[in-house]
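All protein chains but one are shown at their positions in the complex.
What follows is subunit A.
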Amino acid sequence: MSFIEYGDTIKDGDTAIVFLGHESMFPVKVQHGTVTQTKYGVIRHSTDLIGKKYGSKVTCSKGGWVFILHPTPELWTMNLPHRTQILYSTDISVITMMLELKPGSIVCESGTGSGSLSHALIRTVAPTGHLYTVEFHQQRAEKAREEFREHGVDHLVTVTNQDVCRNGFGVSNIADAVFLDIPSPWEAIGHAKSALKAEGGRICSFSPCIEQVQRTCLAMEEYGFTEINTLEILLRVYNVRTISLQIPDLGKAAEDNSGTGFDSSNPSNQGSPGANLQQGTVQFKSGVPLREMVGHTGYLTFATKS
């Protein structure tokens, strides 16, 4: 396995995703002789994982079972250890498309943070592209390097530990795209411009606050960027449910006196299908929005250097 290439079977040293059920999963580093505890019991790597097919059902010691999944940047994003606030796949998708990333693209990113976006960027630009990522926090930069090594993608990424606003990306005239997720992106626009190829490229800045966007847009204009465009993307997830709505008693059943009238005051009848209920309720499938959703992550500002 690797984050950039699918493999069929689980191998020693792989990072795999243990899937326990609805939205409940965690990453595991596969190692001979190691065991992993789950609520369904123990998973023994040597016998339960290594050599098995990705996507297999693995029975744990208590008889419960889990699925073992091949890692992808999206699964990693949902399960990675947070060292910072991270970008999620909804924003990442739009960033990737709007920056026009593809195999061979050279990308600059700052900050590296927890590496959520980094993994997605590396996946997209592999096998011939490269990511130059800058993180001013030494410990985070180190941790990111370690993860990239573990995930078999370190040949596609260079992590630099410096302040992007002061020292830039450490490269110039090389990038097809630049991404900024830092508190003061307007201070890095000049560096972004010089990191981009002379022939041009795309830039994106992610900021939670509109005041940050304002200053960034002004800086982009000042540095001659065109096509400046700010947008926001929101994910709406729906639960698929079978809903039954009761038909109210309008006195019709009594009048009809058909003998199969329903008793709406008896809640125990609900949920169990029966002749009574078929008359008394209407069933349908619905996509029900979650009670709470993410209302704002950040504004994405895109622009072109041409």
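Here, a contact is a pair of C-beta atoms (placed from the backbone, for glycine too) under 8 Å apart; a residue touches a chain by one contact, two chains touch by 3 or more; residues count from 1.
Quick note on the criterion: contacts and distances are computed from a predicted model.
Of "Negative cofactor 2 complex subunit beta", "NADH-ubiquinone oxidoreductase chain 5", "DNA replication complex GINS protein PSF3" or "tRNA (adenine(58)-N(1))-methyltransferase non-catalytic subunit TRM6", only "tRNA (adenine(58)-N(1))-methyltransferase non-catalytic subunit TRM6" is the UniProt protein name of the chain excluded from the display. Of the listed positions A:V28, A:L49 or A:I92, the one in contact with the omitted chain in the full complex is A:I92. Remark: the omitted chain is touched by one listed residue; of A:K11, A:K39, A:H155 or A:R236 this is A:R236. Checked against the full complex, the candidates A:K11, A:K53, A:H155 or A:K252 give a single residue touching the omitted chain, namely A:K53.
Hidden from this view is one chain, which touches subunit A at 4-6, 8, 19, 21-23, 53-57, 64-65, 67-70, 72-74, 89-90, 92-94, 96-98, 100, 102-104, 120, 123-124, 126-128, 198-200, 210, 213-214, 217-218, 228-244, 270-271, 285-287, 291, 299, 301, 304, 306.
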